[in-house]
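Only one protein chain is missing; all other protein chains are in place.
Letters A, B and C mark the chains in the order given here, with residues in each chain numbered from 1 onward.
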Amino acid sequence: MRTLDPGIGEKFSRRTKRAINHDGSFNVRRRGGPHRHDPYQWLTRMDWWPFIGLLVLFFSVLNVVFALIYLALGLESLPGVMAPRGWWQDFLSALFFSIQTFTSVGYGHVYPATNGSGFVSSMEALVGVLSFALATGLLYGRFSRPTARIYFSRTAIISRRADGTPCLQFRIANQRANVLIDLQARVLLKSVNETTNDQTYALLPLERNAISFFPLSWTLVHDITPDSPLHGLQPADYARLDVEIIVQLKGYDDTFAQDVHARNSYTHDEIEWHRRFVRAYEVDDDGIAVLDLDQLHTTEALSNG
Amino acid sequence: MRTLDPGIGEKFSRRTKRAINHDGSFNVRRRGGPHRHDPYQWLTRMDWWPFIGLLVLFFSVLNVVFALIYLALGLESLPGVMAPRGWWQDFLSALFFSIQTFTSVGYGHVYPATNGSGFVSSMEALVGVLSFALATGLLYGRFSRPTARIYFSRTAIISRRADGTPCLQFRIANQRANVLIDLQARVLLKSVNETTNDQTYALLPLERNAISFFPLSWTLVHDITPDSPLHGLQPADYARLDVEIIVQLKGYDDTFAQDVHARNSYTHDEIEWHRRFVRAYEVDDDGIAVLDLDQLHTTEALSNG
Amino acid sequence: MRTLDPGIGEKFSRRTKRAINHDGSFNVRRRGGPHRHDPYQWLTRMDWWPFIGLLVLFFSVLNVVFALIYLALGLESLPGVMAPRGWWQDFLSALFFSIQTFTSVGYGHVYPATNGSGFVSSMEALVGVLSFALATGLLYGRFSRPTARIYFSRTAIISRRADGTPCLQFRIANQRANVLIDLQARVLLKSVNETTNDQTYALLPLERNAISFFPLSWTLVHDITPDSPLHGLQPADYARLDVEIIVQLKGYDDTFAQDVHARNSYTHDEIEWHRRFVRAYEVDDDGIAVLDLDQLHTTEALSNG
Partner (left out) sequence: MRTLDPGIGEKFSRRTKRAINHDGSFNVRRRGGPHRHDPYQWLTRMDWWPFIGLLVLFFSVLNVVFALIYLALGLESLPGVMAPRGWWQDFLSALFFSIQTFTSVGYGHVYPATNGSGFVSSMEALVGVLSFALATGLLYGRFSRPTARIYFSRTAIISRRADGTPCLQFRIANQRANVLIDLQARVLLKSVNETTNDQTYALLPLERNAISFFPLSWTLVHDITPDSPLHGLQPADYARLDVEIIVQLKGYDDTFAQDVHARNSYTHDEIEWHRRFVRAYEVDDDGIAVLDLDQLHTTEALSNG
């Protein structure tokens, strides 16, 4: 069994978690070294709600800070503020003026009447427009980042060909309605030596490792021939070897006009034995194929399993 | 005839429509599964008029909502509104103030004089600038999405070489004046089994499957030699087998600086027999080749057809 | 001589101009067909001065139109305009108000006091912010479009190797200081049949057809061995055959992080005979290679030419 480390590592001091999580991430942390954080990548990859929360937080903090500066300058420098005054009302008046400046609304019923407030509000207006320039870039960066939304069957299965050959299968579909072109797949087997904890990798050849179009589901099939590193292994062996089936996908996304990648893995307890997949699409009365993504996971027992 | 499913599916319960429509889409619907909609892709791919309509609708709804909030707060909180007042005039006044805030124009003849209207207008100003940040990204995303505008001859033809070999031909040109580089083509034959409805695919080798530049028209030619899966088929066979000629194109767009893809298909009733293409370009007095896109479809009867 | 049409066409009714101009464009016009114009491509590829002129024209026309609408509504609807009034002063006042609205400055010393002017100014504010959203996208699109600035020697030369083999050479350098990676070249010979005007293409193999890095100049060399389609041709033959040397380049730009392409051609009267290139770089006292782009064209007579 020729080893073929895909870069995940062969020598480990002890057992590791699965190499690849279902979201495509690796179970690796890094520490030390220079410049570990890249704010653009971080802000582009985080979920939407935390991102919006950060935007609001940034907006709030900045405006509160500017409001406090205006208070420190004295509200005499901002004619037009609301009466009756008190520290809370003063703060609110300064805050509203700050926001009107930051967003460049500038109604003008409150305005900077001194050099101090003129200077601070000028700076705030500049910071404001640049902030929205940044926000524009971040929002576009988030939206336009090409990502593949490949939907994987929850389990891989060990099935059987018509001629009796056992095979490893799993199934994928595109969650989105856009078209992926020239989709390529590579499947690796990771197994762990019980004694040394060394990890070994082997390529699992596929019946077909690329398709031109991907409008429907695609069942990836590795025949467990005598040449296969899976040949002769029983469920207990899969557990003993801590087997992990690593899947790497690459295709061209027709909407983003860029290549997209996806990856996933099946651990030994995510493999079902003696099952087969139920077809996930049917043809409706209009001659249109209807793909049911919920059916992607549906398997049934092999009749002669 | 070796089968070569390009991912469109081989086993169907009944006859399907053509695999690929003239706009490059597939006759597939999807249901179930998580996160089926991606607003960015949807907003980027829709036509311009619906997109502009959505922009106007979004702008209108948001401003009407904010106008109603200002009305609920009472127009006393917005000094400067027009007189005489009435509910319709009040609504319009609140709406105009809302739009002035949303677009950050903020003339200031109407202004927020209470904490309530100060807070709401602050929120609206923030929502406004972020909305235009989003619109900026969407507009750029729509414009900059690389798309190939390949113009296909309306029909494919069965023609005949000088040496008598029959051949399948169709013709393409670039609708746009930009240059496509390293344009590659792949042509597949889809045929359907009358009894089982199984779909079979076969690659149709081309005389030339790539060109370096694409300033003129390109005639793609598949010779129907004894090796060809089309060999010996008559028009009636094309209909019986529900023949579909599937075309996949890929090239580099010099303006977008990215790869672009196009696809199309010809069904059996879009194939003309015993025709040949009339040349679609001529050389003018300046030595410039003039390509007439309207001529792309023009065929004439074979003299000895 | 195997022909290899790169997509430029083989059969022409009469002689054409050079296939590729020095700016990389083709001598082809197109007419007929649908959707020939793509405003984004046009606005992205035009020169800077016409683009800025268009921006200013767009801004001016739109604001004049809105100014005329405000005039038609009557300046009574815009309190605060300057006195004394007259039609020219009224127009200017309306124009200034329009620009203040369009750019969302909105000082407010002039403001919309009626429903009519309130509605029109609301529309103008929306049009304004969307226009600047568009301009943002266009400016970014223009800047970020990856283009190769390959500088070609003005002439190709017929030179001679140390072993006496004649060779065709030309030289390129990168005009910009950025780095091109994995630069690949393909060179074709176009020759025209005197009688039929048919154009024939042949690949000219290069001594080296790719380099990893491109910080200096690169001399591309085709040896005129007995296998070469140029073998035995004299200057008069080059003219008779209307020889054109077509060059296609492709590389990865490290700043744009995208592939870039360039092309050019040398016609028979842009080929110098019995010359060699003078080296275009030297090493300065700091051990830094200094490339002189002006020297790229410098050739000298072959001593034994």
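Definition applied: a contact is a pair of C-beta atoms (placed from the backbone, for glycine too) under 8 Å apart; a residue touches a chain by one contact, two chains touch by 3 or more.
All figures in this text were calculated on a predicted structure; none of them were measured in a lab.
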item	value
From C:59, C:119 or C:273, residue that would touch the chain that is not displayed	C:59
Chain B residues that touch the omitted chain in the full complex	104, 106-108, 136
Residues in chain C touching the chain absent from view	55, 59, 82, 89, 92-93, 95-96, 99-100, 103-109, 132, 135-136, 139-140, 143-144, 149, 151, 173-179, 181, 183, 208, 211-216, 218, 252, 254-255, 257-258, 279, 281-284, 286-296
For chain A, the residues touching the chain missing from this view	5-9, 11-17, 24-36, 38, 40-41, 44-45, 100-101, 104-108, 110-115, 118-119, 121-122, 125-126, 128-130, 133-134, 136-138, 140-141, 145-147, 186, 188, 248, 250, 256, 258-261, 263
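Criterion: only the chains that are shown with their structure count from here on.
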item	value
Copy-to-copy rotation for chain B and chain C - C-alpha atoms, rounded to a multiple of 5°	90
Intercentroid distance (Cα basis), chain C paired with chain A, Å	37
Inter-centroid spacing, chain B versus chain A (mean Cα positions, whole Å)	26
Residue numbers of chain A (touch at least two other chains)	104, 106-108, 136
